[in-house]
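One chain of protein is taken out of this complex; the other chains stay put.
When the chains are written out, they are named A and B in that same order, and each has its own residue count from 1.
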Amino acid sequence: MGKIRPEDLEKIRERMARTINMREGDARARVTVHMGTCGIAAGARKIMSTLMDLVEERGIDDVVVTTSGCAGLCSREPMLTVELKGEAPVKYVDMDEDKTKSIFSEHIISGKVVKEYALAIGSERVG
Amino acid sequence: MKSYRTNVMLCGGTGCVSNGAFKIKDALERELKKHNLENEVGVIMTGCNGFCAQGPVAVVKPDEIFYQLLKEEDAAHIVEEHFLKGRPVKELLYTPPAEKSPVPKMSDIGFFSKQRLIALRNRGMIDPEQIDEYIGRDGYKALAKVLTSMKSEEVIQEVSDSGLRGRGGAGFPTGRKWESRRKDPRTPKYIVCNADEGDPGAFMDRSIVEADPHSVIEGMIIGAYVVGASKGYVYIRMEYPLAVKRMRLAIEQAREYGLLGEDIFGTGFDFDIDIFQGAGAFVCGETTALVSSIEGRIPEPRQRPPRTTLWGKPVVINNVETWANVPAIINRGAKWFSSIGTETSKGTKVFSLAGDINNAGLVEVPMGITLREIVFDIGGGIPKGMEFKAVQTGGPSGGVIPASQLDLPVDYEQLNAAGSMMGSGGMIIMSRKSCMVDVARYFLEFLNDESCGKCTPCREGSGEMLRILERICQGEGRPEDLDTLEELGEAIREASLCGLGQSLPNPVLSSLEHFRDEYEAHINDKKCPAGVCKALITFTIDKEKCKGCRLCAKNCPQEAISGEAKEPHTIDQDKCIKCGVCLDACKFDAVLVA
Partner (left out) sequence: MSSNTGEKVGAVLVVGAGVGGMQASLDLAEAGYKVYLVDKGPSIGGVMAQLDKTFPTNDCAMCTLAPRMVDCGGHLNIEKLTYSEIESIEGEAGNFNVKIRKKARSVDPDKCTGCGECSEHCLVKNIVYLEPPAVPKIELEADDLSKVDEIIGRYSGGRESLLPILQSINTEFNWLPEGMLRRVAEIKQIPIEHILRLATFYKSFSLEPRGKHIVTVCTGTACHVKGAPRILERFERDLGIQTGQTTSDMQFTLEAVRCIGCCGLSPVITIGEDLYGKLSPAEAAKILERYRD
């Protein structure tokens, strides 16, 4: 897209709102790996590549793996947010490869929150 | 807080907000007013309820009625039916699942529930490398509003009314700063974002730039439009490679969309931003040194007034967090922003919690929150239930605040009055494991190292104070040293050229005030109560606890530990270099430090 006008913002916003909230579209789940400097230092890259591998291995196409910045709780990095369509996001902390794998198969695929690793459900308050 | 007959707890979690929770809030308030109910029914934004899928959701208290999937249009209906006639609106009702979720909600977790995100509004929610995601969460909306429908004066009025003050440390009113530069007839003008973040132990600015670079860019463009600047710089520390990378990418994407460059939004306004990387000098965070650094001169601070200029032209320098607040203020209005915080300090402040604390991390809290809430409710207290000793705010320019002042509300004035300062927002929590003399020595060492050397009080004064503190830590302190420190501190504060020197004595003076007994223990008893200062401690092995596992002896680099297997060991004090390896190695807490 080239230069945009104020009115284009609304269009982008609507398009993004649909994908971000997963109200529509093919995505069934979205997994966010929090990759700020702390996250990366604590091993977020490995979590990311594990997830990518899992998605590829199983030929899954309705799970979006994305990155985001620091989620704030640096001492519990790496962190992961899993959001299934129509459900509240769940934050996982102190991730490693094995935990990622079990979260992938239990939560992302079978829809059951892995409570041993989960920190909390929901999102933060803004404004 | 006002008390109401009924409260509508509207979810302000990120999920609900992106589905229009704020619009619903406005609509509810409008409708309530229409029916003269505004004094009976309060609308309160809360943390996430965890029912994001049904969002926006609201709970009406005390009746505990749960509404879901609200829309702006529903407001009128709810007010009329529920609050006026007392009949809950059936179509919108939701019954939360009865069984208790095994996982706590975000709003139940202290770390998150007391936070209020404005500068960090998009943290963890968007991919910072995708401009569309930022736009998807109302990004660049404020810019469009400013460029198409607001005059500079109006924007400045809004920012002034909001009560926004600089988040870089000094807390200068941002609107006032902009106004003075706007009136300056010289052109071209410049905008600088100060992302130098020199305070060792603080990482707010890094996090904001890494998690949401566009919010900073948007703030800068608004600032540029207001003062009439054509060029901007983001001055980032070289220690933050990821922040540099994300900022660079964000600038490129903004250029591609025509949000930077010529003729922004087709309004004829031109502005562009470049990144300037620092090279490791704390003093470069000071505005006059920062501009010298950009100009390629030696970054030594200069006397002010005259006002700081860049290449002899007017420049607005604001901190990362200050810039990130601007779009939110434009979007939601000065009234909303100024409703948060205390009399003199409005809005929120981002702090980085680190040191001896359970939940180290980044927190954004409303001004006026107490230190106790930050340390215990949000930070989760000290690891292993140890006793809280002090918190250092304001970094090397700030001071320590002892446990007795934990109920201090956090705002610019209160922290100054307590002998510390807001600073950029670093908070280092210390437990009994930290020696206050050592911490003061540490800061002086830092400042002595970072003093640019231009003015004598700071250069020589910091050296002298450091020598005294080192002497005390070595166990060679003299009783008169404490008075000398105080006297020197006063002189340095009075006579130094820039903020670095003027605030340099703070860490020493404040710890002297609150922890004089620790200094005296070092000087008179030749003891370091916290067990930190090497010259004053000895390592010994507790005969009762030692199981003779030989682990310490194997690890000791000096071979100073002897003893048979399964027999208690001993440390040869002549060989011991007090490296602490045995202390780390021992699994039975048998190594004693005294």
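Simple rule for what comes next: a contact is a pair of C-beta atoms (placed from the backbone, for glycine too) under 8 Å apart; a residue touches a chain by one contact, two chains touch by 3 or more.
Being a predicted model, the structure only gives us computed values, none of them experimental.
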Displayed chains in contact with the omitted chain are A, B
Touching the hidden chain, out of B:124, B:139, B:368 or B:426, is B:426
Contacting the left-out chain: of B:37, B:75, B:192 or B:281, that is B:281
Contact with the hidden chain, among B:29, B:356 or B:518, goes to B:356
Among the options B:222, B:367, B:439 or B:468, the absent chain makes contact with B:439
Interface residues of subunit A toward the undisplayed chain are 37-38, 40-42, 73-75, 77
Against the hidden chain, subunit B presents residues 197-203, 206-207, 238-240, 243, 276-282, 293-299, 303, 352-356, 360-362, 392, 395-396, 426, 428, 430, 433-434, 439, 442-443, 446, 450, 452, 454-457, 495-497, 555, 557, 579-581, 584-585
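We take it that only the chains that are shown with their structure count from here on.
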Here the gap between subunit A and subunit B, centre to centre from mean Cα coordinates and rounded to Å, is 25
Seen from subunit A, its contact residues with subunit B in the complex are 1-6, 9, 12-13, 15-17, 19-21, 32, 34, 36-38, 40, 66-76, 79, 81, 86-91, 113, 115, 118-127
Listed in rising order, the residues of subunit B that touch subunit A in the complex are 12-15, 17-19, 22, 45-53, 101-109, 111-113, 115-118, 120-121, 123-129, 132-133, 135-141, 144, 147-148, 203, 206-207, 210-212, 240, 242-243, 256-259, 265-266, 328, 332, 336, 357-363
